[in-house]
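With one protein chain withheld, the remaining protein chains of the complex are depicted in position.
What follows is subunit A.
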Amino acid sequence: MPVPCGTGCGKNAALKRPKTGDALCKECFFWAFETEIHFTITKGELFKRGDSVAVAASGGKDSTVLAHTLKTLNERYDYGLNLMLLSIDEGITGYRDDSLETVKQNRDDYEMPLKILSYKDLYGWTMDEIVAQIGRKNNCTFCGVFRRQALDRGAALLGVKCIATGHNADDIAETVLMNVLRGDIARLKRCTAITTGSEGTIPRVKPLKYTYEKEIVMYAHYKKLVYFSTECVFAPNAYRGHARALLKDLEKIRPTCIMDIIYSGETMSIKEEVTLPSQRICTRCKFVSSQEVCKACVLLEGLNKGLPKLGIGKSSKAKKMLEEYNARQNTLEQVIDDLNDTNIKKKSGKKRNGLTDKCNSKTCCSGNCNSTQNNMEDNSKINSLLDEYSLKETDKPVQQLNDVSDDEEGCSSSCGRLGGLGVGF
């Protein structure tokens, strides 16, 4: 027997809302769905009138629905926003290449400008190449860390006030559970915030924070939106999968639990005596980091040195790995040293290309990108240091390493090492 729509509009209901248990027809659902997102945007004070906003677009259901709804609401309620799409090409064959076609379709459908940045241009590596190095495990660490920074770079290029991401209620609940399971108290604290970003960085907002994944799928389906629905080919092995499986099981029993978990995360307080890592700026690339050197730099360094596991797991392991590596390099260098002094300079220059390349490449900024300039500055600084110290006083930088390696993470020690041995970026 058909159930009537709960608003009393006279039509038959098309779906039962998991969040409240109410049955609605298609039309009433569209209105409720959109009005809720409007409510989130206004109550959460996500945007200011006149802002330029980059919608992080993957071509998947969440970002497609986000772009569509933001466009609709921007017109309906006259937010006065200047919306654009920002995509990151990780270089995953059979996944991202296809989904980017969908994003291009969105660009045409919603008449928004689109910017695509690729890992290849930014970092010199595609995800396919990274997976060939690291294997099927832990590769999401690379992708996630690189994407975070890539979005920041893209947003800086576009000159936007904030980035809107398509994280939905399920994603956030899942993250809360995952951070509890991993004991990551710092992330647990900030993962439920609707706006994230510290001073000096471009904030990210989540307009779909209270929107269920199921309703997003229904909305996209009924509205016949074009989106790309294949799961990433590398994702199934991620640790996140455990949290996801748990959430799905819980949702089956009590659909409201997604909101309950978010509420738990929001109302939870961290004890005052717990020290949390403070966010600061990476000394190498000048992007936001919780360490002296950000994770993206450490991971990239590992890839470039042929030590892909460098940024994965415990810092003690990373230290050991670097020590072994440096011991090898040391002997090699001494031999080279004896033969030819200039060789090292050449070597570091060559390695650097991987990074400097990106600024000349077609997708990036054609030279006016702040971030990359910082990067180059940093490089030249370190290079001058190298010129000064590395050949004559090999001991001194190694001493420096000992100072920093007391720091909580291994990344800083990797930095010290680098300066010391002149292997460069």
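The definition used in the following text is that a residue touches a chain if its C-beta (ideal position, glycine included) is under 8 Å from a C-beta of that chain, and two chains touch if they have at least 3 such contacts; residues count from 1.
The rule is simple: contacts and distances are computed from a predicted model.
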Complex member absent from the view - protein name from UniProt, among "Vacuolar fusion protein MON1 homolog", "Ubiquitin-related modifier 1", "Cytoplasmic tRNA 2-thiolation protein 2" or "Nucleotidyl transferase domain-containing protein": "Cytoplasmic tRNA 2-thiolation protein 2"
Sole residue of A:Lys48, A:Arg254 or A:Arg328 that reaches the chain not shown, by the stated touch rule: A:Arg254
Hidden partner chain, touching residue among A:Val233, A:Leu246, A:Ile281 or A:Leu307: A:Leu246
Where the unshown chain meets subunit A, residue by residue: 6-9, 17, 19-20, 22, 24, 27-28, 30-32, 35-36, 38-40, 42-45, 76-78, 176-177, 179-183, 185, 188, 194, 209-210, 242, 245-246, 249-250, 253-254, 256-257, 259-272, 274
